[in-house]
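Missing here: one protein chain of the complex. Every other protein chain is in place.
After this line comes subunit A, so read on.
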Amino acid sequence: MEKFEIIRTGAVPMPIENIDTDQIIPARFLKATSREGFGENLFRDWRYDSDGEPKTDFVLNSSRYKGQVLLAGKNFGCGSSREHAAWAIYDAGFRVVISSYFADIFRGNALNNGLLPLQVTDEVLQRLFALVEADPQTEFEVNLPEQELYLPASGERISFEIDPYKKECLIKGYDDIDFLVSQKEAITAYESTRAWTY
């Protein structure tokens, strides 16, 4: 997993609520057995028409917005547990998703892949959308060690929450499997003391 510390970049706004993982990556593109290449089909049916032509009114096809932050409406990543959704977003070059609410499984999947789900309040989210709308060049500085979203233009600093363990994993580029494997002894000890086993 790639390490994550401080990123300064622009944002791509998608002010739609309840974006589900079927939109992020439709099921018919889940046939690959590796983790690579899903970015090509990110938001496939919003991005291309049935003839495979890019839809000019979709934000990912517009040259107006660029950056490694995806700014999305409330309840992002609901629906299917497919981790391919996090892979696709990452593969397309994003490192952060900002929303006012993330579906649980998506949040976990993102964190396990070095993609930061950054949660802000509804009010802040609406303000960020307005800023980017007014000036597509708006810069965002995401500072993970400080748990801070900094807006250089206005000097505003917005703090965000993240589980301390997950934060350390992101900064160091570790994932849970490394930690769990180190717990082998505790796991076998637990198994031998269980009152009821299946």
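What we mean here is this: a residue touches a chain if its C-beta (ideal position, glycine included) is under 8 Å from a C-beta of that chain, and two chains touch if they have at least 3 such contacts; residues count from 1.
Note that contacts and distances are computed from a predicted model.
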Chain not present in the shown complex, as UniProt names it (candidates "3-isopropylmalate dehydratase large subunit", "DNA repair protein RecO", "ATP-binding cassette, subfamily B" or "Acetyl-coenzyme A carboxylase carboxyl transferase subunit beta"): "3-isopropylmalate dehydratase large subunit"
Omitted-chain contact residue, chosen from A:9, A:61 or A:81: A:81
Residues belonging to subunit A that touch the chain removed from view: 15-18, 20, 22-23, 26-28, 30-35, 45, 50, 73-75, 78-84, 86, 101, 103-105, 108-109, 112-113, 122, 126, 163-165, 175-177, 179-181, 183-184, 186-187, 190-191, 194-196, 198
